[in-house]
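My structure is below; once you've seen it, I'll send some questions.
Every protein chain except one is present and positioned as in the full complex.
Note that the chains take the letters A and B in the order they are written out, and that residue 1 is the start of every chain.
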Amino acid sequence: MTGIRSNRSFALSVLSLALAFTGPAAAQEATIRIGAVLPVTGKESKIGGAYKQATEFAVKEVNDAGGLDVGGKRMKIDLALLDDTSDASRSEQLVEQLMAQQKVHAVIGGYGSQLVQAQSVVPDRYGIPYVSGGAGATSIYGRSKWVFGVLSPVENLASTQMDFLSDLVAQGKLKKPLKIALLIENTEHGKDFQKGVKDYAKAHPEFSVVLDESFELYAPDFKPLLGRVAAAKADLFMCDAHLEDFISMQRTYTQMGLYHQMVTYGARGADEAGRKALGAATDYIFASGWWSDLLPYPQVKAFTAKWKAATGSAPQWYHATAYETVRVLFAAIQKAGSLNPEAIRAALAGIELKDSILPGGVLKFTKTGQAVLPFVVTQNKPDGKVDIVWPKEARTGEAVAPMPKG
Amino acid sequence: MQQALDVVVNSFLAAGLYATMAYGLAVIYGVMRIINLAHAGIMMLGAYTTFTLFTHFSIDPFLSIVVVVPLFFAGGVALYRTVVRRLPRSGSTPSMESLLLLFGVWLVLQNLAYVLWSGDTQSILTSYTLKSVSLLGVRVGVPSLGVFGMSALSLLVLEFVLHRTYLGKAIRAVTQNRDAALLSGVDADRISAVAFGVGTAFAGLAGTLLSTLFAFTPDFGRSFLLKAFCIIVLGGLESVTGVAAGAFVLALLENVTAAYTAVPTSLQDALSFTLLVVTLVVLPQGLPGLFRLVHVRRRG
Partner (left out) sequence: MTSKRALEAAGMLAVAGALYFAPSFLERGTLNDLWSVALAVVLASSWNLLGGFAGQVSIGYSAFLGIGAYTTVLLALSGTPPVLTLPLGALLAGGFSVIIGYPTFRLRGPYFTIATIGVGEAVRVVASSLSFAGGASGLRMPAGSYDFESNFRSMTLLAVALVWIALAISRSAFGSALSAVRQDIDAAEALGVNSTRLKVTVHALSAALVGLAGGLFAINFQYVSPGSVFDFRLSLTIVLMPIVGGVGTVAGPVLGAILFGWLQLKLLSIPALLSSSLLIYGALLIAVMLFEPKGLLGLVRRLWARRLRRFYIDA
């Protein structure tokens, strides 16, 4: 039958065409291809979606201004943003896809320690720079020279809070010794927070941890756990939780009539969503975070104004960190003057972004690839107000301690 | 002593909610031998419906039950008529097809929720959400009391319907022995539609009650679904009191382990599941089976 022979040659020509297309990319690049894999749906979708919004905002800002200046040539950014549905394996596969098949020049990492941890094994295989603005877990960094992280370690989030508390003792607002009831969510984030608090307590004997328990994410009923907290009769209540659990737990805490001299939920507390959901029950809760719109730098005010104009609401910390991640990558590309992966990587390793909106005002990466920047501590005040209470230089108001009783 | 009282009161309050969640699943399984995996999605939808009624029309969540229950009943009947009824029936044996079909429905409901309400965490804050009262020396949140009250009321209504109306009798008959019921002239299709409607209505009600207590996202409902399984297995399918008893046992187990043991609360779920598996193996008929056994022993 003649059909087979013509079929065979047809197949061969298709195959060779396919191989031709999958060969090395054309010499002249027209756009900068940036990939991003974020949890837009699924468990981490709340902040994942916010990261998407901020990333797209940052890219649009640059493209509207004509693109980046790469070695004298102006090039626009082509952003491929994929959804990993908060699944770690998918996250890894999508980064592989971006690097192996779409041959992006750099990848912006996801949000969430587990997802970023899974993603971070890939850059080494392809030698493509990877910057994450969504995970502070230290165990992710230091393993590959291609992996960078904008979020400072979560242990420092905890130790900053402890520094703040020590200062309150020094001021006489709190009396030592102080017993701490510590609850952490059963995640990497929670464990790092726990480590930060416990290490500090070991080095500072006026603090002791009398209750130390972990809970599963999205636990339905916190009454049994808070019952144990009540029984521990501690002075301070420190908890590290996601937004949903913060709301459920603080609700139950209030209903049970519990009281501690100071209460914190890690990075939660000042979140707009939390204040809306709990009203006056969030007053005087303190939180430490990677960013606050109250930071007294002009670039922060400019960013806040830009964001409000574009979206109609105030930026939250996660918008800022996502935005800054994109910005530092773009700055590195411009500094490198080319799209060569090693050039971009070297630029990232040595970069010092001097007008950063992050605390400290300067963004740079340490030897492990993770940025180690100061944290801010904020305290909620009545009527929806928030004050920065630490570090002292950035203070916008006095810390109230101990919390007034219900 | 105070702690024991704490445990008992909290267990009662939790049990009411759990029983409402479980009954929705139980009635559908009892009548149609279908495991409704969409139950979690329907509860989630109930929570979001209440939320929308609250934010857009300022209707108090407990009052919105008046809207939610009939709405979800109608929805359940519609779901049955359009989708579930077309399933190839394999007599009285439960089918894998229904399991997976309803899982598909659950996924679609989740997607619907993401589109309509986004993945943001939502919660309902009313004037009484953060208030509490003292009950036998135990501080109890006002919403928890409301939830318990509504659960108890709905289960009493259910008891009444099951034992005092023809419809209820038909449902019980089909649950006990489908073939015999059909032979006696029960309209299988109609009863199945009603049962599905009732199951969905209860799921919606549970969702409303849950929304007053917890924050929720479209992913919400899965852990409750598993607890509900636990309860039906414990409580058997035949009676409302069975389900209530199963709910109480589960709630009691959770509160007792939290209060008196050092078992981390994160392992509590594992405990529930172990209870589930152990019960399935040792007491396939659930607690009613145990009572019957004891009753027979005592008589004989």
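Note that in this section contacts are C-beta pairs under 8 Å (C-beta built on N, C-alpha and C of every residue); 3 or more make two chains touch, one makes a residue touch a chain.
Fair warning: this is a prediction, and the values are worked out from it, not measured in the lab.
Peer 1: Which shown chains does the hidden chain touch?
Peer 2: Taken over the complete structure, the missing chain's partners among displayed chains are A, B.
Peer 1: Tell me which residue among A:Ser166, A:Asn186, A:Gln334 or A:Thr366 touches the hidden chain in the full complex.
Peer 2: Within the whole complex, the residue contacting the unshown chain is A:Asn186.
Peer 1: Can you tell me which of A:Leu81, A:Ala232, A:Val372 or A:Met403 touches the chain that was removed from the display?
Peer 2: Among A:Leu81, A:Ala232, A:Val372 or A:Met403, only A:Leu81 touches the chain that is not shown.
Peer 1: Out of B:Val142, B:Ala188, B:Val256 or B:Leu280, point to the residue that touches the absent chain in the complete complex.
Peer 2: Final answer for the missing-chain contact: B:Leu280.
Peer 1: Suppose we count only contacts with the excluded chain; which residues of chain A make the list?
Peer 2: Looking at chain A, the ones touching the missing chain are residues 22, 40-41, 80-83, 85, 87-90, 92-94, 96-97, 100-101, 113-114, 117-118, 121, 125, 137, 139, 143, 186-188, 190-191, 214, 216.
Peer 1: Against the chain that's been left off, what residues of chain B make contact? List them.
Peer 2: Those residues of chain B that touch the unshown chain are 29, 33, 35, 83, 86-88, 93-94, 96-101, 103-108, 110-111, 114-115, 222, 226, 229-230, 233, 264, 266-267, 269-270, 273-274, 276-277, 280-281, 284.
Here is the rule we use: only the chains that are shown with their structure count from here on.
Peer 1: Counting only Cα atoms for the centres, state how far chain A is from chain B in Å.
Peer 2: Measuring from centre to centre gives 37 Å for this pair.
Peer 1: Which part of chain B faces chain A closely enough to touch in the complex?
Peer 2: Touch residues, chain B against chain A: 3, 6, 10, 14, 114, 118-121, 123, 125, 129-132, 139-144, 213-217, 219-220, 223-224, 254-255, 257-259, 264-266, 268-269.
Peer 1: Applying the document's contact rule, which stretches of chain A touch chain B when the two form their complex?
Peer 2: Going by the criterion above, the answer is residues 40-43, 45-46, 48-49, 186, 213-216, 218-221, 223-225, 227-228, 231, 243-244, 247-248, 251-252, 254-257, 273, 276-281.
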